[in-house]
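The structure under discussion appears below in the form of structure tokens.
All protein chains but one are shown at their positions in the complex.
In this document, chain identifiers A and B correspond to the written order of the chains, with residue numbering beginning at 1 in each.
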Amino acid sequence: MKRTTKKLLSFVMVLTMLMSLCSVFALADEGEAFKIGGTGPLTGGAAIYGNAAANGAQIAVDEINAEGGIQFELKYEDDAHDAEKAVNAYNALKDWGMQISLGSVTTAPCNATSAETFNDRIFALTPSASAVTVTDGKDNQFQMCFADPNQGSASAQYIFDQDLGSKIAVIWKNDEDYSTGIRNTFVEKAEELGLEIVSETTFAAGNDTDFTVQLTEAQNAGADLVFLPMYYQPASLILSQAAAMGYEPKWFGVDGMDGILTMEGFDPAMAEGVMLLTPFNADAEDERTQAFVAKYQELYDEVPNQFAADAYDCVYAYKQALEAAGATPDMSAEEINDLMMEQFTSMTFDGLTGEGMTWDATGAVSKSPKGMVIQDGAYVGL
Amino acid sequence: MKNMKLNRNARKNFITYGLVIAAYAILQTMSVTGSISSSLRGMLVPICAYVVMAVSLNLTVGVLGELSLGHAGFMSVGAFTGVTAAMALQNTVPSPTLRLCIGMVTGAVFAAIAGVLIGIPVLRLKGDYLAIVTLAFGEIIKSIINNLYVGVDENGLQMSLLTNKLALADGGKVIISGPMGITTIEKLSTFTAGFILVMLTLFIVFNLVNSRSGRAIMAIRDNRIAAESVGVNIVKYRLMAFVTSAALAGAAGTLFAMNYSTIIANKFDFNTSILVLVFVVLGGLGNMLGSIIAAAALTILPEALRQFADYRMLIYAIVLILVMLITNNPTLKGYLDVAKGKLTGAGKKPVPQTTEGGAGNE
Partner (left out) sequence: MMTFLNYILSGISLGSIYAIIALGYTMVYGIAKMLNFAHGDVIMVGAYICFFAVSRYSLPPLVGVIAAMAVCTVLGIVVERLAYKPLRAAPSLAVLITAIGVSYFLQNGAQLLWTPNPKVFSSVVGTGRLALFGGQLTVSYVTITTIASCIVIMVALSWFTGNTKMGKAMRACSEDKGAAQLMGINVNSTISVTFAIGSALAAVAGVLLCSAYPTLVPTTGAMPGIKAFTAAVFGGIGSIPGAFLGGLLLGVIEIFAKAYISTQLSDAVVFAVLIIVLLVKPAGLLGKQVSEKV
């Protein structure tokens, strides 16, 4: 039995080695289009974010290629929301001949790939990995989304300015960097402004279904506003369990909350009155957003979330920067990297997720978050 | 007869060493001359780490005969303590190689301590109950590290649990930051370091298995009561195997973590433990060479399947099921043997089964 196993395994191994080598030689002809690559969770629990970003970027690439000017070739590789697999995916993209990168979609993988793109001098603009650590100390790493601290302090500032609540409860996911990052700066800013935080409770992967304790504590502490720095999946459970308990505080979310209204089967009444800061609103009236949303729905049969919009913007930002720098597809990744660093720190970009965006040398974007409130199942500007 | 058997064991061990050295020599040459893809090059260190994980788990599952579902927990302890040590010594120890060594040793020591702490209660249990308790320990370790904050400044290491209460002096830096884990790891791991760790692991495991202690451990696996009745100290030998396994996993954790710029506690969850268990079972219980090949093949397989895009993991699952069926089902195995006989030429006499690797968990 042992011998059989060994033989078979060696066979499988040789086969896989051959396949992985083959993919190296299958390089497409170079010099006609810029090769953009990105990694994201296309499978597994976080697949919704990765697929949205890949789809959004693909729409932008198709639109730009159809215009006939600058040409792009896009490739998204799966990282299953895992740093190790993200580096593998990144290496596969390097073998493919990637010239500019869209980083990774989620934060932990992006921390890993950003170190690689930094060392290899490949310029990266991540649509949605929002931690400061993604760009920190890496001069060619840029973000299209707000950095977490900005969101946390902007939310606290907003709540303070609009006088939305006097006693605040925070529920956050303590094994996720996105949620923890926002919570940390929110609490810091809230203390600075004198907002009173009466209850702080957490959850983690694996016990993210029952929120009775967290909600009861917030209710008993008399919280009139609950801050939810998290993605919309757990948020939808919190909202429905609070409704069942008869607890009706004001709810305040962050950009991860976007998407809650488009969950199949979700009762929008549940989210009535939820406020959130988000850069993207699929119900916006402007022509570009509407065209994008229509196209996305036609192709993928669902309403795009902010991940899709961020990735779409990334590709257009690249287009603008490459055109302004006069870059050509036959340049090496390193040459493009230098041009991009120059462009991104000096240009102003208008996209779906904000007007007049600029980037500073750290790679953080400056754009103003839009305060939204959910009314009758749609976003309304606050 | 006895000599012949020993020789066969020794020969098998030397074949294993030889193959590992050959694989290293070939891959290292290819890597230096730049004739392998970035994709494969990037996987060399993780493959080494997984090989060490698989060989060390094989010591628990194959040699000791106990199912462990929390091996990634030891990897996690090793990764976080090892990296912390290496980062804390960044200014005092200038040589990166030495820092990596210190890191791996620290990782191994702390994982061994965790192994003792966990082993004493766990090894009182049997079978699936033991398995669930190792799973529970793995989850506890993950949960604690997710809430652990560690920083370093000129006064030394500081720690806090639950929230970041570190009061670091100027110039201090946060090393472990709760769920964000460690984000500024210096990438010290190299393929050569990985290779040395694999060789060292094989050396330790082979010597343990072929020693008096190793025979005692296998006697306990095959029949605990009989072993006890002839005076084998059950607790001591079970703990010996378990702790050795934990320490090696700790070193592998450091090696793995130092290959990436970032590491988070959630990486070392139940799924990673299961992944390593798959390597062990696929490679054959007690069969170290099998573990090595399985770890390498199954790490490469998902990457080689990238061209199938969305269907990648589905194909991976099918391959996994098929391999298990083919290697374990008598009928299918029969077909395979026939096919093999035709390929390698008939007339080969069937080799008698060696005793090792026979037993599963009771």
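Note that in this section a contact is a pair of C-beta atoms (placed from the backbone, for glycine too) under 8 Å apart; a residue touches a chain by one contact, two chains touch by 3 or more.
Quick caveat, the model's predicted, so the values are computed rather than measured.
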item	value
Option from B:Leu64, B:Ile185, B:Leu285 or B:Ile300 whose C-beta touches the chain left out	B:Leu285
Residue among A:Ser155, A:Gln214, A:Thr278 or A:Asn337 that touches the chain left out of view	A:Gln214
Touching residues on subunit B - with respect to the absent chain	61, 67, 121, 124-126, 128-129, 132-133, 135-137, 139-140, 143-144, 147, 162, 224-225, 270, 274, 277-278, 281-282, 285, 310-311, 313-314, 316-318, 320-321, 324-325, 327-332, 360-361
Residues belonging to subunit A that touch the chain removed from view	43-45, 47-48, 51, 174, 201-207, 209-210, 212-214, 216-217, 220, 233-234, 236-237, 240, 244-245, 263-267, 302
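Definition applied: only the chains that are shown with their structure count from here on.
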item	value
Whole-Å gap between the CA centroids of subunit A and subunit B	33
Contact footprint of subunit A on subunit B as seen in their complex	36-43, 46, 139, 143, 146-147, 164, 178-181, 183-184, 187, 256, 260-267, 282-284, 287, 289-290, 293-294, 296-297, 300-307, 309-310, 312-313, 319, 323, 326-327, 333, 336-337, 340, 351, 353-354, 357
Touching residues on subunit A, where the partner in the complex is subunit B	1-10, 12-13, 15-17, 19-21, 23-24, 42-43, 77-78, 80, 82-85, 87-92, 94-95, 108, 111-112, 114-116, 131, 133, 137, 174-177, 180-181, 184, 204-206
